[in-house]
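The complex appears here minus one protein chain, its other protein chains still in place.
Up next is chain A:
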Amino acid sequence: MSTHPSPVDALLREGVSRRNFLKGLLASGAVASFPGGALAAEPYVDTKIPFTGKKSYTTFRNACPRNCYDTCSIKTFVKDGVIQFIEGAKESTFTNGGTCVKGNSYVRRVYSPDRIKYPMMQVGGKGSGTWKRISWDEAMDTIAKKLLAIKKEDGHLLGAALTKYSGNFGITHYGVEGMFSSIGYTTRFAGTPCWPAGIDAQNLDMGAMWCNDPEEMKDSKYIILWGANPAANSVHSMKYIFEAKKKGAKVVVIDPVFTEAASKASEWIQVKVGSDGLLALGMAKIIIDANMHDKEWLAKNTKGYKEFKAYLDTINLRDVAETSGLSLELISQIALEFAKADPATIWSGYGLQRHTNGGSMIRAIDALVAITGNIGKYAGGSRYGHLDTWGFNYHAMSMEKPAGSVGYVGGKRMGEFGHGAAGEEKPDYDDRYLNINKTAREILNSDPKVRLLWVACKNTFAQDFDRNLLIEAFKSLEMVVVVDEFFNETTKWADIVLPVTTQFEEYDVNVSYWHYWLSINEQAIKPLHEAKNDLEIAALLSKKLNALEKGSCTFPEYVDTKQWTAKEFNAGIYEKFGISSWEELKNGPVKAKPVIPYADGKFFTPSGKYEFYSETSKEYGWKALPEYVEVRKPYDKFRLTTPHSRFSLHSQFQNLDWMEEFNAEPFVYINTKDATDKRVETGDIVAVFSKVGLLRVKAKVTDNVPSGTVMMYEQWFNNNIYNVNELVDDTSSDMGAFKTGAPGVALHDAYVNFRKI
């Protein structure tokens, strides 16, 4: 790979609005306080790149690692050491030569003038906006000294906490967890804000979260997209749905919102929020009453069907109709059509389980699919997600604790800190786990106190809840280190920010929780500016810690992402994907050998069967059966629903100028009736307020959302204070503690009011 400095430098200086902005800053003498560091104002450079023929590019294999169903396989075209453009890898039938709108903006992301370029320290204190460029050595020295001071003063490192989630799902990025293990017993924010209630539900029913290959949907005869909107959030799945539809399959979308997917369905059914579980149970009852259930499959493969049937007998279908807002005729029609079709499948979206009764709703839908015998069947299945192709070594996180480390007392004394009373056996230590979905509260109430927080692969302020309490929590911390590509609201409340590489600047490996393809990330370009990858950062910290105090960190002091990527592979992965070496992935992504989940009737539950009746569920304090549970009671006038936008992946991508070109600003979507009541018209600025916060945002009046609900996409815009989590409290969903360590968040059970301003 040849590196030609001038085009890179030229690209880095690009940005006309930036230039003007900087000129203004120079005039005011305020450049030193600008987070990206003092950049000289440079003339705008033309980056328009004519296509110069396939042969003139060096190509690399990459993958999008950003928490998305599609996890696109990418082919990267590089010239003179600069990424010119990307394409989807054609080898993957799923990606099929394309990425999504976000993927197509990657060049701009990598070469964004807004990228964090150097380690920076907020010298004026958190939130001051007064930054100073520091060296990597200085950054590591400051952090290492703080860690050692915490250990010395507290006698342990539980005051050091890590919060990391889905900004980069590449396997080697688990090295961040490895780094925290390598310094001793520390505090980890556990759980996931995304899908825990559904994970638990599927694990209770089937002993795993495991879904059929989405590419099979082309052969499904009946597809229910239940609270799932692949037309915005898994665009590559839509071609299979369209193919099925073309072949005569019926595609039903059940969703309170007229989503992009609903607009392309055969039939759209608007349902009252939170009633989906009851609707599924009502459908199951209708199917059984019509004697259309798969008796043979049920007898052979399930546990507790009799109890489930007895429970269904107590359900009054008139209640189902009233609660869901649908007519009995419609419910019967959909239920019987679904039962008749073979194969039929349901895809449950993640929004469905972001309710106080979310896990129970997924269990009810699983049960509906199960009674029709569509589980274990080609092109059938209750689809939610899978981790079937994630069997890597996780070498990056397998670090031992330094000798003599002290931590939480394990086992039954979990939650109680100490060395154990005199005379007791020497306790086994553990890391401390705090609930990631109550980050603010957990930081403020922690004992021993969280003193240092490390944020990686995560924009806490865009993803966690009750933003105003988060500010208080972050201010209470002695040191906040944020590793990111961009300055955002989380870096605003940081003391030190460290620039991290994109996937084009490091080696890594990626799989999906939806499709069955495996891709690698090759290092296509040299890291820009002073950016380092998460593994290198861990190694640097290790080197510094050991220099200051020998033996204080077990993380290797040198890493090569290529070698570390290779270390993640094992015989099981090779067998599953039919390759003999990871190097084969340089020729393109490969797909796992086809398997139909549960086709052999073997479930991973305690009974080995599909469990309508789950003892485990009972142990966790939930209902043993997939019973109907009422949703959270409203505490304000309007339900707030905060789905994902097609223009962003959580807080990523929307901050790029290219994305702003197509989606310039945020909106609150208000139903026509509610807007009329409140005298709001499209374009008006409204104040949306809840018990936790207030946001001013432009209104769009639309029939796409139901009356009584307002919709605001979860996004982070650059230079815009919009943050929907200003309005969302941290109330938990029912499930999540079983498999992910903490319950999820009932994101869509937040309530607000609004008025025109």
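As a convention for this text, contacts are C-beta pairs under 8 Å (C-beta built on N, C-alpha and C of every residue); 3 or more make two chains touch, one makes a residue touch a chain; residues count from 1.
The rule is short, and it goes like this: contacts and distances are computed from a predicted model.
When the listed names "LAO/AO transport system kinase", "CRISPR-associated endonuclease Cas1", "4Fe-4S dicluster domain-containing protein" or "ABC transporter permease" are checked against UniProt, the chain not shown comes out as "4Fe-4S dicluster domain-containing protein". Within the complete assembly, A:H236 is the residue of A:R66, A:K117, A:R188 or A:H236 that touches the hidden chain.
Only one residue in the set A:E87, A:D366 or A:E442 touches the chain that does not appear here, and it is A:E87. Touching the chain that is not shown, out of A:N104, A:T130, A:N546 or A:N753: A:N104 (per the contact rule at the top). Shown as candidates are A:S398, A:S476, A:T702 or A:N718; the residue that touches the absent chain is A:T702.
On the side of chain A, the interface with the absent chain consists of residues 16-17, 44, 46-54, 85-88, 96-102, 104-108, 231-232, 235-236, 238-239, 242, 253, 256, 258, 260, 262-272, 325-326, 330, 646-647, 657-659, 661-664, 700, 702-704, 706-707, using the contact rule stated above.
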